[in-house]
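Every protein chain but one is kept in place in this view of the complex.
Up next is chain A:
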Amino acid sequence: MYSTQSKRDLAIEFQSQIPILRPSIHARRANITVKFQDLYGFTVEGNVDDVNILNEVREKVRQQGRVWWALEASKGANWYLQPQISSISEGIALKSSLKFSAVANAITLKRLIRKGIPPVLRPKVWFSLSGAAKKKSTVPESYYYDLSKAVEGKVTPATKQIDHDLPRTFPGHPWLDTPEGHGALRRVLVGYSFRDSDVGYCQGLNYVAALLLLVMKTEEEAFWMLAVLLENVLVNDCYTNNLSGCHVEQRVFKDLLAQKCPRIAAHLEELEFDVSLVATEWFLCLFSKSLPSETTLRVWDVLFYEGAKVLFHVALAIFKMKEDALLLTHQVGDVINILQATTHHLFDPEELLTVAFDKIGSMTTTTISKQRKKQEPAVMAELDQRLRRLNSLKMEDK
C-alpha cells in the first residue's frame, strides 16, 4: 500500500510535459471561455488571454529552469541546501566567520526563489529549505510507515470527517479524485490527525495536503511538509479547535491593510466590509482554493523559505492590485466579486509576486510577531466570552 510512488509520477508527468496550449481558432475568434488542464492537472476555465498568459508563464518556467541548472553547474548540485543559507534567511545574526560566498548564495537564493522554483526541483528544494528534512531526520526512518500502520482501521471523529471530505477535495482532478488519490490523501491526513490530536482534522487541510501530494514525490514527504507547515512555518493554533491562530492572523491582516493600503481599508470600513470575510479562506487554505495552481505554488515556494509573513504580502497584493476598482464599489457583493474574479484569473504569478514584495514593501518577521502578540489577548478574550455564552445556552437547555 505504500508503493504509491508510481501513481505519484502522474504529477511529475504534468510538470515535465508542459505543453504549449493551443486554443482552437473558434475560441480565438469568438473570445469564448475555454477549458484546459493546467500544469498540475486542474481543469481551468479562462478566455484566450488567460491561455496566452499561461503559455508565457510556462516559457518563463523553462527559462527559470535553465538559470537553476546553470547555477548548479557553477556552484555544485546542492549549493542551495547549505545549512547556513536558510539560517540567514531566518534573520539570525550573521556571524563574522560566515564566508562571503554563503552570504552571496543566500541573497541569490532568496531572489531566485521569489522568481520561482522549477517544478521538477520543487520537491527537493521544498523538503530541504522548509525544514521538513530536518524534522524527519529526528525520528526513526520508519516513523511514517509505523504511524500509518498503527492508525489503520481506527475510527475517530477526525477520520470520519476526513472520509467525508476525500471526494470533496478538488473533485474531478485526474489523480486526486481516484481511489489511489483518496487513499494517499487519507493516509496523510489521518496520520497527521494522530500525530497532533489538538489539530486532529481541520477542514482546509484537505486542500493543502492534496496540493502537497501533487508536488512532492511521495506521500511520506507530503506528510512531513504538512508537519513542518503546521508546526514551524505557520503561527500556532491556526487549525486547532477554535482557530484562535487564524483569528489572530486576521486581526493582524486588518491592521496591515490599514497601514499599507489606507485608502482601501477606509473605503471597505465605510462599506462595513470585514476583510476576514474573504481572507479567512485564503489563510486557511494557503490560497489553494482561490489562486490557479501554479500561482499558488509560487506563493508556497516563498512561503516555505521566508515564512508565514508571505501570506500577508500576497493577501495585501491582491487588494492592492485592484485598488482603483475596489474604491469604486458601493456594495459588499461587488467587493467580493472583484476579489474572486481577480484571484481566479491570476495566471501570472510574476504580476502578483512583484506587487507582493516590491509594492507592498518590506515587513519583518519581528514586527509581525509583535503585532500578533498585541492581538492575542483580544482574540482570547473574545473566544472566551463566546464560549461562556454558548455554555450558558447549554445550561438553559437542561
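The rule is short, and it goes like this: a residue touches a chain if its C-beta (ideal position, glycine included) is under 8 Å from a C-beta of that chain, and two chains touch if they have at least 3 such contacts; residues count from 1.
In this section, contacts and distances are computed from a predicted model.
For the omitted chain of this complex, the UniProt record lists the protein as "Ras domain-containing protein", which is one of "Ras domain-containing protein", "Signal peptidase complex catalytic subunit SEC11", "EKC/KEOPS complex subunit CGI121" or "GPI-anchor transamidase". The residue touching the chain not shown here, chosen from A:Val125, A:Cys202, A:Leu230 or A:Leu311, is A:Cys202. Only one residue in the set A:Lys75, A:Lys110, A:Lys289 or A:Lys320 touches the chain that does not appear here, and it is A:Lys289. Chain A residues in contact with the hidden partner, per the touch definition given at the top, are 161, 164-165, 167-171, 202-204, 206-207, 239-244, 247, 263, 266-267, 269-270, 272, 274, 276-278, 280-281, 284-285, 289, 327, 332-333, 336, 340, 383, 386, 389-390, 393, 396-397.
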